[in-house]
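The structure follows.
With one protein chain withheld, the remaining protein chains of the complex are depicted in position.
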Amino acid sequence: MSNQHEHHEHFILPVKLGIFVWFALIIGTIITVLVAQVHLGEWNFAVAMAIATVKAALVVTYFMGMKYETNDNRVIAVSAIIFSVIFFVLTATDLFFRKDGVYVQKGDLEAWAALGADSQTLKFKKPWVSSDELVAHGKKLFDMQCATCHGSAGKGDGPASGALNPKPRNFTQASGLKNGRKPAQIYGTLQKGLGTMPSFGSLPKDDLWALAHYVSHFGPDVLKDSNADLKKVGIDPSKEDGGLGGAGSKVLPIDFAIELMSEDS
Amino acid sequence: MAIVASERKHSEHFNSAEHEFVSSKQGMWLFLLQEVLFFAGLFVAYGIFRALNPEMFHAASQMLDVKMGALNTVVLICSSLTMAFAVRSAQTNQTKKTTMYLIVTFLLASVFLVVKYFEYSHKFHVGLLPGQYFTNTELTDPKSGLFFSLYFMMTGVHGLHIILGMLVILWLVRRSSRNEFGSNYYTPVELFGLYWHFVDLIWIYLFPLLYLID
Partner (left out) sequence: MSSEHHGDVNYLNHEKGLKSWLTTVDHKRIGMMYLFTVLFMFLIGGIFALLVRLELFSTGPTIIDMNTYNQYFTYHGTIMVFMVVIPLIPAAIGNFVLPIMLGAKDVAFPRLNLATYYIYLVGVLVACTTLFLNGVDTGWTFYTPYSIRTSTSTTLVILGAFILGFSGIFTALNFIVSIHKLRAPGLTWDRLPLFVWASYATSIVQMLATPVLAITLFLLIFERLTGIGIFDPKLGGDPVMFQHFFWFYSHPAVYIMALPAMGIVSEVIPVHSQKPIFGYKAIAMATFGIALVAFIVWGHHMFVSGQSELANFVFSLLTMFVAVPTGVKVFSWIGTMYKGSIRFNAPMLYAMAFLFIFTIGGLTGIFLATVATNVHLTDTYFVVAHFHYVMVGGTLMGFMAGFHHWFPKMFGRMYNESAALVSGFLVFVGFNVTFFPQFILGAQGMPRRYYDYLPEFEALNRVSTVGSMMIGLGFVFSAIYLFKAMKSGPKASANPWNGKSLEWETTSPPHPHNFHDQPVVTHGPYDFIEQGE
C-alpha cells in the first residue's frame, strides 16, 4: 500500500443528507411498530428484520461513511457479518437438529434399574427357537450389518466383497458355512468371529440368534439344533431364560448414574 | 498544553497526519469488528432459544413496554444525528458547534439511560428477573426466566456501551472546548462517532427482537 502519501478528500456529511437519513430512520421505526400490531404470522419477524436491516444500512452507509471508505475497511465490516452468520448456522446444526427421545433420560435409567442390574433386556423369549418374527428381525439386522460383505442374498457378493481375500462364503450352498449350518453353529461363529470376519459378540444375544436363524434360511434346507448343539454355545434349554441372564455382561451401576443425574439437574 | 489543531504534528512512525488518520480509522473499524463478534454471542443465544421456544418468547415479550422501547429508539437515532453533526462541525472548523453537538449527544444518551432505568425498575418490581430470580406469576412457562436473562444481558451489555461512550464524550467535550479539534485534526471525534453509530445500530436490532415479537 504505497498510497500512504496521497491525500484523500475526507467525506463530510451534508446537513440535508444527515437530516434525510435521520428522517428515514424515524419513519422506519414508526413502520416497525405499526407492522408489529398487524398479525402476519411468521412474516412479522421477516418484515421487522428487513426494516431493521435497511435502517442499519443507512446508518452504516452515511453516518459511518462506509460509502466513502476504503476497500480494506469494507472487507472488515463484511467479515464481521459473515463470521457471525457462520457462528449461528453451525451452532444451529446442533441445536435445531437434535432428535427427541434419543437421549437417555432419568426415566429411562429408572426403568432399566427396575429390571435389575443383571437382566439383559431381551426382546424375544427363547430366541434359540426359530420363529417368523425372529427371522424377519434377523433380515433387518443382516441387511444393516452383514450385507455389505455377504451380499443381501447371502451369496458372498456384497459390494465390499471384492476387497476381501478369501471371499465371503456363499450361504446358499450346502457346504457354504465352515462351522456348519445349524443356527447354534452360526451363533457360535457370530460370537467368536471367523478368519477376516470380526466377532459380533457385542450385539445383544437375541439379535445374534435372530441373525443365525435368518442366515440358516439361505441354505438349501433349514436345519434344527439339538439340545447338545445348544449346550455347546452355552444355552440351557431346560431353563426359561436359557441361562442367558447375567451372562457376565458388565452393566453401568445404575443407582450411581441416577444419583449423579438427579444431583446435576 | 492545548494544541491548536493546525499545528498538530503526527506521530513519528507515520509519514503524515493523513497516514496516521487512515491508520487510526482502520484500527477503529477493527475494534468494531470485535464488538460485532462480541454481541454475536448474545444474538446467537437469542436466535437459538427463540427458535426453540417461540410461544414463551411471544408471551414474555408482551411484558415489555413497546412505547418505552420505541421512545428509546428515537432518542438513540437523534443522538446518532447529533453525533454525525458533531463530526461534521469539527471537519468544517466550527469548534463551538462541535462542543455543542457533543453535549446534546451526551444529554440524549442520558435520556436513554433514564428511560432504561424506569423500564428496569418496573421489571424488578414485578419479578421479571433473569433465570433463578424470576418470580413473576403471570407468565406460566417455566422457561420464561430465560427470556429475561437474554433481555437483561443484551440491553445490559448495550447499556454498558452507552455508559462507556458517555465517559468518552465528556473527554471529547473537554478537549473540544480547548479548541483541540478542527479541520486538520478531528480523529478522536470521528472515531468516537463510528463507535456511537455502532451502539445505535445494535439497538436498531434489539428493539424489534425484544419488544416486537408477534
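Letters A and B mark the chains as written, and numbering starts fresh at 1 in each.
Assume a contact is a pair of C-beta atoms (placed from the backbone, for glycine too) under 8 Å apart; a residue touches a chain by one contact, two chains touch by 3 or more.
None of the values given here were measured: they were computed from a predicted structure.
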- Item | Contact residue for the chain not shown (choose from A:Q37, A:T53 or A:S79) | A:S79
- chain B residues touching the chain left out here are 11-14, 19, 22-24, 26-27, 30-31, 33-42, 44-45, 48-49, 53, 130-133, 142-143, 145-146, 149-150, 152-153, 157
- Interface with the unshown chain - residue positions in chain A: 1-2, 4, 72, 79-80, 83, 86-87, 90-91, 93-99, 103, 264-265
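Here is the rule we use: only the chains that are shown with their structure count from here on.
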- Note on the structure: Between the Cα centroids of chain A and chain B the separation in whole angstrom comes to 43
- Message: Going by the contact rule set out above, which residues of chain A touch chain B in the complex?
- Response: 4-8, 10, 12-13, 15, 18-19, 21-22, 25-26, 29, 32-33, 36, 39-40, 44-45, 48-49, 51-52, 55-56, 59-60, 62-64, 69-70, 72-73, 76-77, 79-81, 83-84, 87-88, 91-92, 95-96
- Spell out the residues on chain B that touch chain A in their complex, using ranges where they run on. 15-16, 18-19, 22, 25-26, 29-30, 32-33, 36-37, 40-41, 43-44, 47-48, 51-52, 66, 70, 73-74, 77-78, 80-81, 83-85, 87-88, 91-92, 193-194, 197-198, 200-201, 204-205, 207-209, 212-214
